[in-house]
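Encoded as structure tokens, the structure appears first; notes follow it.
Note that this is a trimmed complex: some chains were dropped, and none of the rest were shifted.
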């Protein structure tokens, strides 16, 4: 449980009383209560208020707000407000300002704007966190610490350049090792001195859009920047922990955000929290994958939904309203996949600034007679009724999909074979196939223990880190099913190619050799021709993007290409290895193939769908103390059927007992509980 | 009349004799006379010639040109040539050079390149204007002063930053007021000192494409820059006036040019002039709207068409020739809408530089045996015959459309709800509906007196300035018809939301409340379903872009949405208020709706079409001393009909008396005069 003080699904969100007057504060509290809100995130962007100059700190306003809320039964998620430095600091200490990718020294403005290696920033951010922790360490209203906000962005200033060199020295020891790791004899880039190394941006090795002329340095720079920002977080974390050991600490992440290695970050967080902002065209399965990934960051520990909008966003191209019921539906989607909080940005809309058209529980009109408020309040009430039964329940999966930020960076930075290769898209294709079949998946990092899974899928496992091939071999030897794809096993952690034939370290496990990799425009399709019916695979399918020209070296050829000069070469192979099997999919297949493929390997492993339901219905399960909670979410615009069969389940939202074929209305949610959980 | 010395429609254009030799000058004069040219704009880009170094001025060449022209009956529009500083000045005083949006200090090059807050630029520009005025104050050949050229562009240098702080101090008095006006507690942007404020560009608060993270500062910066450039103009204006009180002063504007608040500028101009460069795909109604807007800048006072091309441009993507007759047609379009001059860029084509492929009266071939020259000369002759009867005639309208630069900036800078919202497009949609029905419209600013109008339309009146709601209420109370649309009444002059429900200050007048604003991709359409036939409105229409979810609070619901979850909610309402009505159009309707809507409200007000004519025919009317001049312009590629009915009119271009149904050839023009003007 995140904090025993509030043993339920927390409900609330970002709250900026400092932008309002006393009269509004009273009205806020009245309306929060109406809405069943019990947590407010305070102090997210108030550094300039907390510290009006270098020596002065002023928390009186904050005392008042925390007290006022607590007296009304509302807890505080207390932010440290270091996500944007004060204007006076930028003026007095320009070292807090970043230099951008184009080498431009920035001025004061926007947010998430501090150089992570700025001594000034680090000093004052740490000090502010310390002062806040000291002041509120004993306040019963404080539920959790929220360090900074949505860490992100890179910096290219001189102090970062110097820090990068130190980081490299710590990692490599000698310049010779750097030269080796980056293969600097290519293009005559040999370094003789640490000071010759400059940051990779448009002035040196990179172009916009993750294009690099030297992958080694670009990859290490990303690791360094992710670490630099993490150090900033860690400084605040440590400062807080010195005062308040028992209150958990988090910072809000952003799903598959590109720039930070969240698996590394999660290790430094007491609980993962994240901000969920799907766009107008985001598939529900992509949102589900993000939730599963956030849950996976700490090996399944429940996480916080820190932000979502109650209605619309402001920063998308077309900021559609969430249709009636959708806010509730998506809130339950988060809970279904491991969230123990439902929180909004924002509780009350600002009147000025760039987010004034971002949805809020309390709209500009100011009263409760709005659709948005009604929906919010209804959900608040519902969540209170659900009580604590679901809190801390876990999600169990027999299938894992591997996701790795460093691998993703390397894939992005790779010059060739195709600009159309998108790591997230490829991972999502596999995820979506399981999602469609209502089979639970864990999104795992490369450090995760594999022994708890029956099936492990690692799409585009381009970079094979030290020891990982062995780990996968052990998994398969012990009976596991492993699946990987084209453009896998190519490089080591430094983006240096493993010689001796692709897929490198995975070659023996997979029993194949990929001789060449063809890349065509995505509109150019080839065929996957199944040789003879295998599980649910039969006939032919389509594939595109990349085409490995592989030779079976022990693997069984399940399907061949149907076109082009490599017609008849294998496109799908299965290699028996120990007690398990290792599959290789040599191109990017269509959804039909993936559904048939996924159902086949699941049947092999006797992994069953959580619940039979029509397309458009999402199903997920959380379990706790032997109880199962099946979440059934109808994302479709019409009603759909769910097939419970013989089994009897209680819909916790209606207390109705259900069995057989039941209809679920558009955008509706069911939470089907059992009395006793079976074989978990 | 602009200047009594030339009591006719002036005819001429930009002339750069300094690029040519004596032999050419003689030839120029010969051909100007052939073409009926009586005004030449001199000295537009000759600063380097007028002032070869810091202390030397040389106007001998200019004396000769003005004299030479005057002796041949050609007047001078005398420019001050401060639109581009000399290279020596940029070298010696780099403060004249701008810093661009990306923070880059520019070097010498291009034009319209001077920092408006450069002390050097201001000093020497003012001095040059003064010297010219002193020298030519008594020259009978000088008709009008032309200050600088096409003012525009912004600067982001340190001296502009300092001036911005002074501008803010003058406007707000205290930093506390600034913080309030910009709502700086959002994102912790509180300023404690003026020097902490930096200009909003890519280094601080903005991104390319009118994207800002802080609308308040971005809005004030635009006002400040418009004012800064205006101050430059004003310095020259004052310097000239000290010497020549009687000669009018102008500077050439550019229609709906984004960066300057022309309503404010026009106050400082004796006469408005502008450069009309429609692109290959510009609708004629857009050009008409631009003319009407330029006329509206000084409340209907006739304006100058300072520049248009006789044939083609050089700076568009595809520089199509003006088809035969089109130059004449478009020249009369300007006159029809209030222009008292027809002037070209340029009289003779340069042989080098970026505009050498821009059309000219005298082409590179050099002689008069060209289509372009023949058309130019024919028009020159025609304009001489028209004599002075039309000069100073006014355009009268019962309908006004509100146009406001500050509102436009605020709409552009708004983050959300939709990137597809284009203020100009929305205004033009309404304008085009009146244009199609041959009903005269005034384009007015927010300072304009409304009492002279029957109908006032303010599309997307997002920003409601102090007192404007009251002004509109009075207008409606007194019987006026007011129309506004979605996304109106939202903010005050500082882009701070008016609380208490959209459309804010307009809510009572309109009798509605807009609870939410949906934004969808423009391809997603909804329906406007008319409840029962109202005027010409019946059946259903389409709308898209934004969709206000409104509740009638007293207003009559004329139409409802036909789709989506707000099906059945009002999309068109009409509120009786005092003796008038206030309409609200909650989405962006299709053209059919607008035609039916506009004809309905005009019928209600007994506002009639100027003249029945087929589609493709533009009609406008100027009146003077009880005479009416109906301009009939056939923009179509085939002949069209015009229905005069019983009334008899004289075509001033042919002296033919017309009545009944008459045919007008493709690209042809008629000016139909009456003996005596009726009820004006």
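Residue numbering begins at 1 within each chain, and the chains themselves are lettered A and B in the order written.
Quick note on the criterion: contacts are C-beta pairs under 8 Å (C-beta built on N, C-alpha and C of every residue); 3 or more make two chains touch, one makes a residue touch a chain.
These numbers were taken from a predicted model, which means no experiment stands behind them.
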Assembly size in copies, with 2 chains present: 3
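Note that only the chains that are shown with their structure count from here on.
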Intercentroid distance (Cα basis), chain B paired with chain A, Å: 50
Residue ranges of chain A touching chain B (in the complex, touch as defined): 16, 18-19, 45-49, 52-53, 81, 84, 86-88, 90-91, 102, 104-111, 280, 311-321, 323-324, 349-358, 363-366, 370-372
Residue numbers on chain B that touch chain A, as the complex places them: 102-103, 182-193, 195-200, 202-205, 212-216, 414-420, 494-497, 499-502, 513, 515-521, 549, 565
